[in-house]
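Shown here: the complex without one of its protein chains, the others still in place.
For reference, chains read A and B in written order, and residue numbers begin at 1 within each chain.
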Amino acid sequence: MTTAAAPIRAKQRPGDRVFSKSAVFAGSMILVTLAAVATFLIVQSIPAFVADSEDASILDSNFWAYVGPLVFGTIWAAALALLIALPISIGIALFISHYAPRRLASVLGYIVDLLAAVPSVVFGLWGIGVLAPAVQPIYTWLVDNLGWFPLFAGPVSGTGRTILTAALVLAVMIIPIITAISREVFLQTPVLHEEAALALGATRWEMIRTAVLPFGRPGIISAAVLGLGRALGETMAVAMVLSATGAITFQLLTSVNPSTIAANIALSFPEAYGINVNVLIATGLILFIVTFAVNAIARWIVARRAEFSGAN
Amino acid sequence: MSKRIEVRDLNVYYSKFLAVEGVSLEIEPRSVTAFIGPSGCGKSTFLRTLNRMHEVIPGARVEGEVLIDGNNLYDPEVDPVLVRRQVGMVFQRPNPFPTMSIKENVLAGVKLNNKRISKSDADALVEQSLQGANLWNEVKDRLDRPGSGLSGGQQQRLCIARAIAVSPEVILMDEPCSALDPISTLAIEDLIEELKQDYTIVIVTHNMQQASRVSDKTAFFNIAGTGKPGKLIEYDETTTIFSNPSEKATEDYVSGRFG
């Protein structure tokens, strides 16, 4: 308690000592766990970085050529998902915070939260069984009519299990995350700012544009980055929905699709042996680093916002 | 049951910031002493050093001595937990434990310390403490109801009952009536009058009429300006402070010409 040149120190009782020691111990366990995760991943990855196709059967040439398309696929799928989910999530958050009747707001929020409670493997099943067949005719139409646009170039996938479908499923999965955070931020908009705008004769949209959105911008950004982090690490939905071939391509609707790191591990790991295991763990390490970087950016944005919030 | 408090040259710091400087005073047993002064002058801070409650705030520390019947509270061997069993405290806002019934709240000091107590002793202690806090007649039929169901004034008397149930020597009160309505305030003031038969009472108050009504002696604290330490300006019989103070600042403050 006392600092610096404190002459008096609170006498420690045995109960206090045991209790505070075990609290510190538990806290340190987090440190140990994380250090262990990092150490094990790195140690197990080292053989993979130097391996070639003779050591590991899943490699064509070296490790980096193997992981390149996977990193591309991971980021491409997550970015698409974010692009779809962000505007919808902001819309939902605004609807709940500023448009829906007050009494309904919490119920509606709870309904959106229900989406977050659905296990990813169920989303995978739904993606294959319902979504992919449903969007396939739309894809065919897009390729036939808008095929000149590079992203929509053909030939169209016959199953609908393309990177766009995977991104749609990912979008559904991250919408509740982005919505929940944005909603909280929108609700924290100072009432004074809102009333000031309304008192000047602003319409509801003008009030939102001048008071709510500027206030919520850092919150929206960090929510988006958190959603992105979730989409990067999501495994089963992508593994099940996406019919991947491992190519680097931006085309959304064809049957040639890049895979993602997480989905590739889930699909390949059960049958992996020898150095192949190390290769897959090494890709996991890279996924860990990517998500860590994304989350660090989110925290940095949140921290910067905290510094400014005193001024409001 | 009551003890004499002697403070010698006490400084209170929050980390590097000197909050209260050079306070020396003596408080007689079985008396009521009031601390008055403008907001932020350090009277509550000083009050908390009398049972080492300031240590709850990170970075707070003191220099100097506080003697209770000649024993220094700040001796390195002293356990603050034992100090607080002798010097009880009542806070600004009533704070009964929300998870406990009225009865459990009164027994909190005993039960929370894992002491065994027979049922008859417990019942006697509850009645005696609630009688002591002038609350018995109002709650004796609903001792098992939650303490948070009482009115603000009743909650505050429940907190006083809780404090006297551990049989302290001294009771510190930190603006105990500031969150209460006038009728509840009157009830607390009457109670203070009765409690002083058995306890040494120190009360911080913003209300000068209250200080003049309940206290035997009054200490006036003041600060020279923001960022400066609070100081004890004058300490005397309450009647003297309010009718014939020796310091100009005290006179300005009690006559409402302050600031």
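Everything that follows uses one rule, which is that a contact is a pair of C-beta atoms (placed from the backbone, for glycine too) under 8 Å apart; a residue touches a chain by one contact, two chains touch by 3 or more.
The definition used in the following text is that contacts and distances are computed from a predicted model.
Only one chain is not pictured, and the protein name UniProt records for it, out of "Phosphate transport system permease protein PstA", "Fe-S cluster assembly protein SufD", "Sulfate adenylyltransferase subunit 2" or "Diguanylate phosphodiesterase", is "Phosphate transport system permease protein PstA". Looking at B:33, B:49, B:134 or B:155, the residue that reaches the missing chain in the full complex is B:155. One of A:58, A:115, A:221 or A:247 touches the chain omitted from the figure, and that residue is A:115. Interface note for the absent chain: among B:8, B:30, B:93 or B:213, the touching residue is B:93. Residues of chain A that touch the chain left out of the display are 13, 15-16, 18-20, 22-31, 33-34, 36-37, 40-41, 43-44, 87-92, 94-96, 99-100, 108, 111-112, 114-115, 117-126, 128-131, 134, 172, 175, 179, 203-206, 208, 229, 232-236, 239-240, 262, 265-266, 269-270, 273, 277, 280-281, 284-285, 287-288, 291-292, 294-295, 299. Within the complete assembly, residues 51, 53, 56, 58, 81-86, 88-89, 91, 93, 95-99, 108-109, 111-114, 146-150, 155, 159, 162-163, 166 of chain B touch the chain that is not shown.
Please note the rule applied: only the chains that are shown with their structure count from here on.
If you average the CA atoms of chain A and of chain B, the two centres end up 53 Å from each other.
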